[in-house]
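Left out: one protein chain. Kept in place: all the others.
Chain IDs A, B and C follow the sequence of writing; residue 1 opens each chain.
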Amino acid sequence: MPAEPLHILIAAMVSWANFVTIDVFFKLPEKGGVSGASEIGRHIEEGGGALHGGYMMGNIVSSPDASAGTLLASCGVYAAGIPGGLFAALLVYIGNRICYDPGYAGTTGCITATFIVYGFTLIGFSAAEFIVGMVIAILTIQGISHVHSSRLLATLWRWRQG
Amino acid sequence: MNGYEIALALCGIIALYAAVRVVLEKDTMRKLPFLNVVSFAISGSIVLLIPHPLAIVAAAAYFVGSTLESNAIASTYAGGPKDE
Amino acid sequence: MNELLILVFGAMVVLGAIATIISRDLFDKLISLGIIVAGIMPFLADRGLLDVLAATALIAPLSTIFILMAIRRKKDGS
Partner (left out) sequence: MGPEFVLGLVLILVGTVASAFPRPKTYLVQLINLEIPAWGLLLVMLSYNEALALLTFGGVSALSTFIYVRVIQKREGT
């Protein structure tokens, strides 16, 4: 299976679109789900970022949401095909219950990502490329610059509202 | 160097980069998103190292454990749960 | 696991240890301890000890939460 950097780039874009869409759709940037998430949002705003983007980053840190669902779904498809992906959705749901979260976003993201990744494996992509693509996608949100990514997420949240 | 090795090396390098950013960041709460990147990269490389069905359970256990740890640190820093 | 990965994850463990020793704040120390755990996990996975990995990954946050219990009690008391 020819694996090129181009495939990894496309996989990163697809998983970025998947998890950001589902997170914004389930109203993650609205408020911090737990007190720790609100605290992270407030500290990011003090550093120059936007408040609602900071809330969403805090929610991603403090409970497994659609980004974790996408990662574990591609891990599941890599190790065991479609049943592995659905089993990973069950694990994400249990993890959400442990972290005091209703767990709709994580489970939905995991199930959609399972079918997206399986569909891409049919046209020549490898699931390993989706694992590293998801790692790159989360790096662009949480790891490069908190100021810019939180402003971007706040802009998306304004679109969702109005 | 095939695609599998490129993926594994990228995961390792991203994990090291995020770890360096955790150490260099001054504000305690702003360290936690970088720690989240580290745990994403590590649970990805666990599955890439051993493609076995049980590896999903191990990666999910590591990810949930690390998330729970970040959650506990953040809420203790914020002053603990209000309803206790 | 090839030489590059051993070097990268070993560097993470050493970096986490140095950061844990140097930093003065208790929360910073606990976060750096998380980096050490993250660096150790791939070495466990490379040996194929998946049961040990799952158990260790669940025990490590438990001991962090025990330490956080003491920190919270101290903050309330003061």
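The rule we apply is simple: contacts are C-beta pairs under 8 Å (C-beta built on N, C-alpha and C of every residue); 3 or more make two chains touch, one makes a residue touch a chain.
Since the structure is predicted, the reported quantities are computational estimates derived from the model, not experimental observations.
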| item | value |
| --- | --- |
| For the chain not depicted, the shown chains it touches | C |
| Touching residues on chain C - with respect to the absent chain | 6, 10, 13-14, 17-18, 20-21, 24, 26, 29-30, 33, 36-37, 40, 43-44, 47, 49, 51-52, 55-56, 59, 62-63, 66-67, 69-71, 73-74, 77 |
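Note that only the chains that are shown with their structure count from here on.
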| item | value |
| --- | --- |
| Distance between chain centroids, defined by C-alpha means - chain A, chain C (Å) | 23 |
| Chain B and chain C: spacing of chain centres that average the CA atoms, whole Å | 11 |
| Chain C, residues touching no fewer than two other chains | none |
| Residues of chain A touching at least two other chains | none |
| Chain C-touching residues of chain B, taken from the complex the two chains share | 5, 8-9, 12-13, 15-16, 19-20, 22-23, 28, 31-32, 35, 38-39, 42, 45-46, 49-50, 52, 54-55, 57-58, 61-62, 65-66, 68-70, 72-73, 76-77, 79-80 |
| Contact footprint of chain B on chain A as seen in their complex | 1-5, 7-8, 34-40, 43-44, 47, 57-58, 60-64, 67-68, 71-72, 75-76, 78-80, 84, 87-88, 91-92, 94-95, 98-99, 126, 128-129, 131-132, 134-136, 138-139, 142-143, 146 |
| Chain C to chain B touching residues, read off their complex | 1-2, 4-5, 8-9, 11-12, 15-16, 19, 25, 27-28, 30-32, 34-35, 37-39, 41-42, 45-46, 48, 50-51, 53-54, 57-58, 60-61, 64-65, 68, 71-72, 75-76 |
